[in-house]
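Every protein chain but one is kept in place in this view of the complex.
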Amino acid sequence: MKRVKVLLFATLRDYVGAASVEVEIPPQATIRDLEEHLIATYPRLGIVRNSMMAAVNHEFVADEQIIPDGAEVAFFPPVSGG
Amino acid sequence: MKRVKVLLFATLRDYVGAASVEVEIPPQATIRDLEEHLIATYPRLGIVRNSMMAAVNHEFVADEQIIPDGAEVAFFPPVSGG
Amino acid sequence: MPVSTAEQPTVFAITESELDLNALLAEITLPSSGAAALFTGMVRGVTERGDAHQTLYLEYEAYRPMAEAKMKQVAEEIRQRWPSVQGIAIVQRVGRLYPCTPTVLIACTAAHRDTGVFEAARYGIDRLKEIVPVWKKEVGPDGEAWVEGDYIPRPGE
Partner (left out) sequence: MPVSTAEQPTVFAITESELDLNALLAEITLPSSGAAALFTGMVRGVTERGDAHQTLYLEYEAYRPMAEAKMKQVAEEIRQRWPSVQGIAIVQRVGRLYPCTPTVLIACTAAHRDTGVFEAARYGIDRLKEIVPVWKKEVGPDGEAWVEGDYIPRPGE
């Protein structure tokens, strides 16, 4: 298992109740695995399951992306700036 | 004859050597008459004869326009602001 | 600086002062405005297109009352073409202006950005360069010359 810090923004932060959480995941875990783990731990995240976006090291990534060691991982809803 | 004050801008002012001149014109004189009168008096204006523009009371006018009494008349080259 | 009703603010002016984009934008922003497109022209110290040359400064002059009347007309033309435009500012600075200095501002506000603000601002500067009586003399290392316009407005335009 490895430890990864996950940043959360906007609705996702509200649903989790924290701007970041630390989770333990298997070494080969993907973004989808991490997402499922978070939804299992914070069930309200299920509400936005279909619109959760993930970034690794400031890049948008696919669900199948394996999370690299020491990566900065973030989950957030579609952006609404401007 | 009536007296009309003519405002001049940019190249036209340079060619006449004054920002405005007063001229005597017949009561039914048109813009073209006034233009010819000015060119006769200030021959350098002939250089820009084909690009002289006229305004009466802040509106672009045709050469055939008769100059109304008490009008504000201006001659200038095509505009180049911005 | 003439300003119309608060409902649909129109600011148009010939000025010798520095253009203050922040203040002008505030003047044309309504509570229902969500988007603004602004155009500014600046004095080029270096011109590469066409006859490449350097410019020390430009000297602008205006036929002020007619220029303001024609700016008002440009604003009216914008409102006819883009009815969703809310506020309009059209300001031409005159006097001696050095490279990098903003010389002219056209700004339009609207509720949303997809209702013509960009096109309206573009139209505004194009029209200003056609019908607003302002002229500039260019002063460069080798002397000075009036910049020639090329648009001939129709009577009444």
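Chains here go by letter, A, B and C, matching the order in which they are written, and residues are numbered from 1 within each.
The criterion applied here is as follows: a residue touches a chain if its C-beta (ideal position, glycine included) is under 8 Å from a C-beta of that chain, and two chains touch if they have at least 3 such contacts.
Only a predicted model underlies this, so the values are computations on that prediction, with no experimental measurement involved.
Touch, as defined at the top, links the missing chain to these shown chains in the whole complex: A, C.
Within the complete assembly, residues 19-22, 25-26, 29-49, 99-100, 102, 109, 111-113, 118, 121-122, 125 of chain C touch the chain that is not shown. Residues of chain A that touch the chain left out of view are 7, 9-11, 14, 51, 53, 55, 58-62, 65, 74, 76-82.
One rule holds in what follows: only the chains that are shown with their structure count from here on.
Rounded to whole angstrom units, the spacing between the C-alpha centres of chain A and chain B is 74.
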